Structure formats: structure tokens, C-alpha cells
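Here the complex is missing a single protein chain, while all its other protein chains stay put.
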Amino acid sequence: MTAISNSRHSAFQVLSGLFSLPADARIGIGPMIAAVILVVIVLASLFAPLYVPYDPLAMDAMARLKPPSDTHLLGTDPYGRDTFSRVMMGGRVSLLIGIGTALVSISVGMMIGLVAGFFHAADGVIMRIMDSLMAIPAILLAIALVALNGPSLSSIIIAITVPEVPRVVRLVRSVVLSAREEPFVEAAIALGSSMPKILIQHLMPNTFAPLIVQGTYICASAILIEAILSFLGAGVSTEIPTWGNIMAEGRTYFQIKPGLIFWPGLLLSLCILAINLLGDTARDLLDPRMKKREG
Amino acid sequence: MFLYILKRVLATIPVMIIVAIFVFLLLRLTPGDPAAILAGDAATPAQLERIRDGLGLNDPLITQFMTWMNQLLHGDLGTSLLSNTPVAGMVAERLGPTINIALMTITISVLLAVPMGVIAAWRHRTWIDFLVMSFSVLGFSVPVFVIGYILIQIFAIELRWVPVQGYKDPSDGFGAFFSRALLPSLTLATIYIALIARMTRASMLEVLGEDYIRTARAKGVRENVVLFRHALRNAAVPILTIIGTGFALLISGVVVTESVFNIPGIGRLTVDAILARDYPVIQAMILLTAGIYVFVNLLVDISYSFFDPRIRY
Amino acid sequence: MEFKSKDFSDAKPVLKIRNLEVRLTGRPNAELVLNGINLDIRAGETHCLVGESGSGKSVTSLAAMSLLPKDALEIQGGLIDLNGFDITNATAPQMRDLRARKISMIFQEPMTALNPVLRVGEQIEEVLNTHTNMTGSEVKKRTIDMMEQVHLPDVERIYTAFPHQLSGGQRQRIMIAMALILDPDLLIADEPTTALDVTTQLQILKLIAEMQERNGTAVLFITHDMGVVAEIADTVSVMQKGQIVEHAPIRDLLTNPQVAYTKKLLSAVPNLAPRAARQVSAGPDIVAVEGLDMTYGGNGFFFKSEGVKAARNVNFSIAPGRTLGIVGESGSGKSTVARCIMRLIDPTAGKITIAGSEIAQLTRRQLQPHRKHFQIVFQDPYRSLNPRWTVARSLCEGPINFGTSREVAMEHAAELMELVDLPRDALERYPHQFSGGQRQRIAIARAVAMKPDLLVADEAVSALDVSVQAQVLDLLDDIQDKFGVAMLFITHDLRVAAQICDEVLVMQKGLVVEHGPAGEVLASPHHDYTRNLIEAAPGRDWDFANFCALDRASTFTGTAA
Partner (left out) sequence: QENETTVTAVMHSGLRVLDPVITTAHITRDHGYMIYDVLTAVDDKFAPQPQMASWEISEDGLSYTFTLRDGLMFHDGAPVTGADVVASLKRWGKKDSGGQLIFDVTESLESTDEKTVVWRLSKQFGPLLDVISKQSAVPPFIMPARVAETSADETITEYVGSGPFVFNESEYKPGVNVTYEKFDDYVPRSEPASWMAGGKVVNVDKVIWTTMPDALTALNALSAGEIDYLEQVQIDLMPIVGGNPDVIVEKRDELGYVTIGRPNHLLPPFDNKLIRQAAMAALDQESMLATMQGDPEYYNVCGAIFGCSTPLGDEAGSEVLTSGANVDTAKALLKEAGYDGTPIVLMAPTDVISLINQPVVAAQALREAGFEVDMQSMDWQSVVQRRAQQQPVSEGGWNLFFTNWIVPEVSDPLINVMANGRGDEAWFGWPTDPEIEKLRADFVAAGDMAAQKEVALEIQEHVMDNVNYIMMGEYIIPQARRTTIQNMLPSPVPVFWNMTKEDE
């Protein structure tokens, strides 16, 4: 808040603040704006059922692909469904996919990563499996998984999660590997702390900072991958509107009715932009090196 | 060095075996029946059953797997269930376009992204930094196909500088290749540029704080020499790493780009094969892309020592 | 002790700093980092800048090079004049032109100051390529020539080597070659030997003196080691909190310091005279080490490798209440022994008996109940405490592991805070809210909380500046008096060893070369290696705390006086 109240900030400083912290470690105005945008979009999506004018599934074959008007704020789609209602409702699912994927992959990845990082015996096997998972192109794996389970919401989340997990595992593992060499961990060993205790109390908290950053990236890319899966015909059923499948459905109309892609695309981009910015900010805030420089 | 490479190459074997088992199981668990697509709409159950028998789809899983492995060990990728053509040939045909586009993408990305990242780090917290990072976040937040459409709209339809779609091999003339490969490469490059620029910036920021940079400046060396001779080489390892792991992203992007630009590459082949349950093709393709990924990352690993003499194997 | 006593009144002034003020960028109201610095250095003069950590020594030197980190520090006022050229207002290209030609600099860390990915030869040549028009072969010739002048061995090979292939001393020679190749008027050396062991330090100091002699270079030498100052300085400035509080020729400063701060600084410097050994107590030895071997690596899966024999047949024991010091140059295996005893690594062979139990071969689980008998304090006070834990939590961790209830542990922790002279409310704070010295005291408190029989201190005071170091050493002494713990004290600083140890063990390349009562080992070393170590200690004849030369009788110069 201090940053906003500080009127002496020139526009230029405001912009440059978008990326990193000012020298005195205040949160710049950029991340603030990002946070506001994100909160607005999240709330708007969350409460969409309360205010959208139409059932997002209600079709009217006679009112297909209508331009924006009083009755249809953003026009209608190829089924004659209200685009505004669909886009706002779609946000809920897309965000759910993003956040769900981030949470699942981080919690699963963290557990595997901690084990791999600390127990030499398990490390080799786990990392070979993770390498294999990484080597299989994420999209192809996701398509196959979706084909396997049908494109329900949960299977989409699983499909996007599976390729993300190895990245989280690698990250956590590397943090654990370097943290376990830290003198404070050796001190804990000397103090007679048990392995699980060291793992959970000393090492795990060290992974939080990079994981928050990673989480924001996963969240953003999950929303995008969902869009790509829809594009390839392996996405969530059109009965459940998501930004991804709205765009994928609207893609053929790109030159005729760009609004079908533009509006969900805009919200998606804003969201991802905001999430990424917050992730970067989190990284800057949490990076001990940055702190040292500030100090 | 040689021993290291040998060790690394050997280490890829278990990875590839796991990939193979994984892919095989995944496919057999996936619903869908190649016999059904082969037979078409009007087939009766008995006909389907006969076709399945003929394709060996009724054998126990383990038999099918062993047959496949045995074939693989003899360098035989099998034949497509649908077109009845050898998979190796199909793949060979389709590999060229993808590889060429990927190489062009990487070239474009590296040429643009690295200087972008370097300058952003050098001018940390200025508008240049802001611009570069904005672009890089934007590159992340727009789906590939939208970028593709936008580029087509602008460069192919409005400006008519390049064809809308298609692919020509460089052997048909570089101009023909270039004009068609440009848009898909740019489309693919947006994400890649974003990724590399961001990593370059982060890595450079770290390096620029190092003592030897101060040493270089204390010698009175010019700033561009400081940046590109002293800093960049030290920042190279994480950048290379991201280029290597980003390759997976590239493969994902390829699938979409090949659809949008109608490029007969392996991305589209694989998706088609998955949608048609053409098992031998899917298996070969995923093994191949996994192999390429592993190979690229092996190259990256080995190239570390070129950039950083401290890394010796 | 002989001090330098050349008269510089006629010498040409090289660097003039007047009323220099440096502040944090963009924060005009914050306290100034440099507050009115005045400094004169004349041709051929060695001017030492001393003072506690954070007093502004490095900032002063960087300001002179015009290398202040722009986004953090900026000059607010004052003048820096180099040979009549105003550096404060120079443009970037002008400044680039001056550097290396007129003014050059050597940095503290030879490990990090050289670019790891460029061959050292190239790095030296870069100076010539930047500032002269010499042809390639001339450049190479000049470079080789310079490398020979700084007494690098095997010049042709080193020319094509990368920094990591050289030893610390060799790297520092490269830095010096780089700094002096264009005959600058002024050489700034910011703690150039702090990271080196004493023998190498001595060689480097000699080299700088030699080069200075040859070219009449003015040297601004920054250090906090008063021994080094005593060896090399013509004049000295003492800095405190961004100001120069005292400025005097070396002899005057050491014999007759004017300012209280200087006096305090000097008194904190430990003596090389060993203290009197303490009474050997009656009890059985707390720790006994027999035939300890430690080999790193050497069990590659595919390809057998040689392995590093870091400790070979080490034997010693410590009685309750006594301190055994392990000294030796870097890499001699000191930490290896400590870590084996702590069972942070598993020794390859040998027996370790602590408080009556043999622990060398126990598994992790079996070892756990024995852990409370032995504790360790590490070198780096910044990394040895979990930054996310409050002090209280760190202090209670050990006792809770051994069944103490949280309340009791907390109470005990509060007592410990008193013991280490920290306020009680410090318990609720986090490590980053303390200074290095305070953190080290917390680390000691954490070890003591376990009421161990053996306390291992691995370079526990090496990272601290002299005044803080003195406090921590006093604390350790206190604790030993109070609890009668046996202590294994590892250091490479002979002054510290002399002050705190009853017995000393000298290690070289993993072998114990000498072992005996501190007085004996330090006063009349038998082994050449020990003798060299002692001779290399700078300012060894001066009793800084008492502002006079050491009493010959209690000195222990190996070469008989």
C-alpha cells in the first residue's frame, strides 16, 4: 500500500517496479496491480453463477454467432450460447484446473522429491522414472491419459499434473541435496534429531520458496495446456465451459468472430500475466541473495 | 570425457526402457480399437474380431510387448496398423520437417532471446528490462494456436509476405523453405524466447554480481566485453539447461503448430496416431521423441564443459 | 620488530581523497556509509586501512576505482583525485581508460575474482589488449614476462590454465600480475591475503613489496589483520563507522595509539605467546582417537579411483576441562578429523571413544543416544543456524530430542542466553537479526544446551573480526571453566591456538606431524613444517595488546634468537 500512496513515484519507476522490488524491499505497484487483477478475476469467476445473464449451456440455434448486443453482451457462439456467460463461468473451471494442477503436482512432487533427495537408495530409481516421464512430451502424454480416462475435469487435471510432477521432484530434490549440506542441518544431526524430523522441519521449509514460484508457473501453464488439449480435441467437454475450450471452439471463427477467442484469451492472458508477476515477485522476495543485496 | 559420455549414454538405457514400458501399458489401457477404425463404420463384431486376430491384438499383453521389444532390438519399428506401411519409413519422412522447423526455432530463439535477456539484466529495473520481461510473460500467456493465427493473419493474409501454410524441404531451395518455415518457427519461438530470455536475465543477474565481473571492470574492459565475454559464458549453463529441457515444450508446441501451418511433421503424425490408436506408430513416435529429448539433453550436458572448464567428466 | 620508516614527505602524492561522502542510493536520509573520508597516499608508500568489518574500507577503495554498485551506493560529496585527475566527476570511458593503467586493484577472494571460464593467460592479456596497441606476440611475451615476475612456476603451463586449476596463492599472483602489468601509479589491495594460509600469505606480501620497490607504486592495503599491518605498512588509517578515526605512521600507531577505538582494536589481537597449560584433571579421558583414517571417494562403481587420504593414522585423547588445538594449513585434514569425531562422516578406519563408548562403527540409529555427549560449533555463523527458526526453537531442538519437556528446555534456553551474554528477548528473534558474533554465541549456546562432554569448534572464530573474536574466545574459556568440557579446537590461526589451547596437534596432508603441550610445540617446534608455519605468522614479534615488542623470553621463534 505504501507504494501506491507514494505519489512521488514517476510512471517510469512504477513500470520498473513491475519486475522487482525497489531497493527498500517494498512490494512495487506492479505486483499490487497484478494481485488486484487476479483477485478481481477470481472473485468474478467464483461468483459468476450469481450474475451471468444466461445458462452457459442454453442454446438457441437461431441466434448463432451473433455480434455483441444488449441481449448478449459479448455476442453468442456457434451454438447460440451467450459468450459472456460462458466466459465468466469458464473462468471458474480454468482457474480450478490451474490451481488444482499446481496443488496436486506440488504436493505429490514434494513428497517424492524429499524422499529422493534424502534417501540415496531410492534416489536412483525415482530419478530414472522421473527422467522417463520428462522425456515423454507432456502434450502427448496428456492426450493419451485423457483418451484413457475420458476428458473429465479430474482426468484433465491428472493429465496435466503427471508431466509437471517430475519438474517439481527435480526442484525439491536439488533444494534438499544442497540444503542437507548446510551446517545447520549437520548441527541438527549432531543434536540427535531424527531423519524424518530433519526432513520435515529443516529441509521442507527450504523448498517452499522455490515451490511457490514453480506453483505459479504450473498454474499458468496448466490453463494453457488445457486450451491446447481442447484445440487438439482432447479437452474438457464443451458442456463444461473453460477458457481453453471456448477458445478452441472459437478458433475456426478467428477471422469471422475474433471475440470468441479474444475475450477468454484476454482474461487468460491477464490471469497468467498476474500469476507470473506474482511468482516473480515471490521469488525476488524469497530469494536470500536478493535479501542480502537489500541488507 | 569419453568415459563420461559412455556412462551418460548407458544411463539413458533404463530411461528409454521405462519410457517403452510406460507407453506400451498406457496405450493398451486406452480405450479405442485400431481394428474398428480399419474396418470402418459398417463392420460387424465378427469382422472386427477377425481383424483384431490378424493384427495380433488378441494376444496376451506380455506377448505383444515381447514381440514389440524383439522387433525393436532388431531395429524394426513395425508397420502401421492403418496404412500398412513400415513405421520407420513414415517416421523418417516426417522427421525432417519437424527437425528443420525446430532447428530454425531454436536458432531464432537463441539469437533473439539471449541478447534480450543480457540487456534486460544489464539494465536491471529499467524500462528495457520491463519491456523484455513483459514480452516474455506475454509469450507465456497466449496459447500457441492463437499466436499462429495472428501471425498468419498479419504476415500471410494482410501483408502477403509469406504463404499461409505448407512446408518445403530446404533441398527444394532455401527461399522456399524459409518463407514457409518462418511463421511456424516464430510461433513456436514465442514461448521459447520467453523461456530463454527469462532464464538468461536471471542467470546474468546472478553472474553480474560476481567478483570477477568487478575484476573485469577494474581492468577497464569495455561494457559489451564485460557482458558477452565475461558474464554470458558464465551464465551459459543454466541457459543451456533451459534450452535442453525447454525442448520438451517445443515438442508440445510442434504438435499444435504443425496443425495450424499444415506441416507434415512428427507432431501431427503422433496426434493422429493417438487419435486412431495406431499403436506401432504411437510407440515409435513417443520412443523417438523421448529419445530426441534425452539426446538433446545429453548434448547439453556435454556442452557444459565447453562453456565451463570447471566441469570435467 | 623492525617497522618500515621511510620518509615520504618529498614523495609525489598519488591519491588524494577529500571529505568523501557515500550514501545508499536513493535514500538521502539514511546514515552515510562513508562520512567525510580524508586520505593521502604518496608514491612508493604503503598505506594500510584497518578497522572492524563493515566500517567502510571496501567502499572507500571501490569509490576510488569508481566501481561502486550504482543501484546501491552513490557518492554524495567530496573529491577523489588521482594524480591531479578528478575521479569523482570522470565519465565512464575516461574511467575505463584510467583503470589498470593508472589505478588498479586486487580483491580479497582469489577464488572468485578470476573469471572461471577464461584461461588465466587470456585474462592478463585482456588488460594489454584493452589499453595498448601491442601485437599478439608482444602481448603474449609481455604476459609471460609478467607471470615470471610474480614468480609463478611453470609459466607456459599456467598461461593456458583455468583458474580452478591453480592454487589460491597462484591465483592471487595472477591477480597481481594483472593489476601491475601496466605499471599503475596506485595499487589498491582489498584484503588480498585473508583467504590464504599463512605461508602463502607471506609470499604474496613479499611479492607486493617487491613489485612496489621495483616500480615505486603507491599501495592502499586494506586488511583487518594487525600482524600484516605491522609487517608492511608505512602509514595506517583506522576506520570506524565510515570515518577515519586515526591516522599515523605505523610505529606511532602501534606503540602509541591515540584513540580509544584503536586501542581496543589492538588489545583484541591475541598473542603468539601460548598461555599456561591448565591442570590435568583426574578423570578419564573424554575422548580417545586411535588410528583414525579417512579416505574420500575411492569406491567408484565402474572405475576404481584413488581417493583423497584426508586423515591418516590420527591418534590423540583429551582429558576433561582441557583444550586440544589442531592447526595446519588449509586442506591438511583438520575438518575431516572433526567431522569424523562428530560422525557427520564415517571414518574409513580407527577407533573413536567418547565418554567411554566406542562410536566409530555405530549405525545412525545406534549412535543417536550418544549424540548428547559431543557437540560442534561451525565456522560460518551465518549458515549454522536455521534461518527460519527462532533462536529459542534452535536452542530447544537438542534437549527435546533427548526427552526434555518443552517448558524445561525453554527455561534452560533462557539461562543459556544469559550465559552467552545475550538479552532474554533474543530468544524470540530470528538469526538474521543478529550480528555474526552474536550468532556464533547462539551456536555455542545451542551446543552447550546439550551439556556435552566434548565440544568441537571447527574454525569457530575464523570468520569474526578481532574484537568479536576475542569476545567469543573469552566465552569459550568461561564455559570450559564452568562445565569442565573437553574441547577440540580447530584453527589455522596460531595466535588463536596459542591463546586457547593446552595441547596442540599439527597436521600436514592428513598426517599428524607434531603433537604436544602448546607451550612446547609453539615455542620449540621440532618439525620443519611447524617451524615454517610459525615463521610465516606476520607480526609475530609484536605484542599488540601491550603496544610493545614481545618479551623475548616468552617468544618462541623457531630459529633461535
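Each chain carries a letter (A, B and C) given by its place in the written order, and its residues are counted from 1.
We adopt the following convention: a residue touches a chain if its C-beta (ideal position, glycine included) is under 8 Å from a C-beta of that chain, and two chains touch if they have at least 3 such contacts.
Model, not experiment: these values are computed from the prediction.
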item	value
Displayed chains contacted by the hidden chain, counting the whole assembly	A, B
Sole residue of B:Asp33, B:Asp59 or B:Asp211 that reaches the chain not shown, by the stated touch rule	B:Asp33
From B:Ser109, B:Ser141, B:Asn234 or B:Ser259, residue that would touch the chain that is not displayed	B:Ser259
Of A:Leu57, A:Leu96 or A:Leu285, the residue in touch with the unshown chain	A:Leu57
Residue of A:Ala102, A:Val162, A:Ile218 or A:Ala234 touching the missing chain in the full complex	A:Ala234
Contact partner of the left-out chain, one of B:Trp68, B:Trp122, B:Tyr149 or B:Phe177	B:Tyr149
Absent chain, residues of chain A that touch it	57-59, 61-62, 64-65, 78-80, 147, 150-151, 232-239, 251-256
Absent chain, residues of chain B that touch it	31-33, 36-48, 50-51, 53-54, 80, 82-85, 90, 93-94, 149, 152, 156-157, 160, 163-166, 258-262, 264, 268-269, 272, 275-278
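Keep in mind that, in the parts below, only the chains that are shown with their structure count from here on.
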item	value
Between chain B and chain C, centroid-to-centroid distance (C-alpha), Å	50
Residues of chain A engaged with two or more neighbouring chains	293
Residues of chain C touching at least two other chains	71
Of chain C, residues touching chain A in the complex	24-27, 71-72, 342, 344, 364, 368-369, 371-372, 374-376, 378-380, 383-388, 397-398, 401-402, 432, 443, 446, 450
Of chain B, residues touching chain A in the complex	14-16, 18-19, 22-23, 26-27, 29-32, 124-127, 129-130, 133-134, 137-138, 140-146, 149, 153, 206, 209, 245, 248-249, 251-252, 255-256, 259, 270-271, 274-275, 282, 285-286, 289-291, 293-294
Residue ranges of chain B touching chain C (in the complex, touch as defined)	3, 7, 124-125, 210-212, 214-223, 225, 229-230, 233-234, 307-310
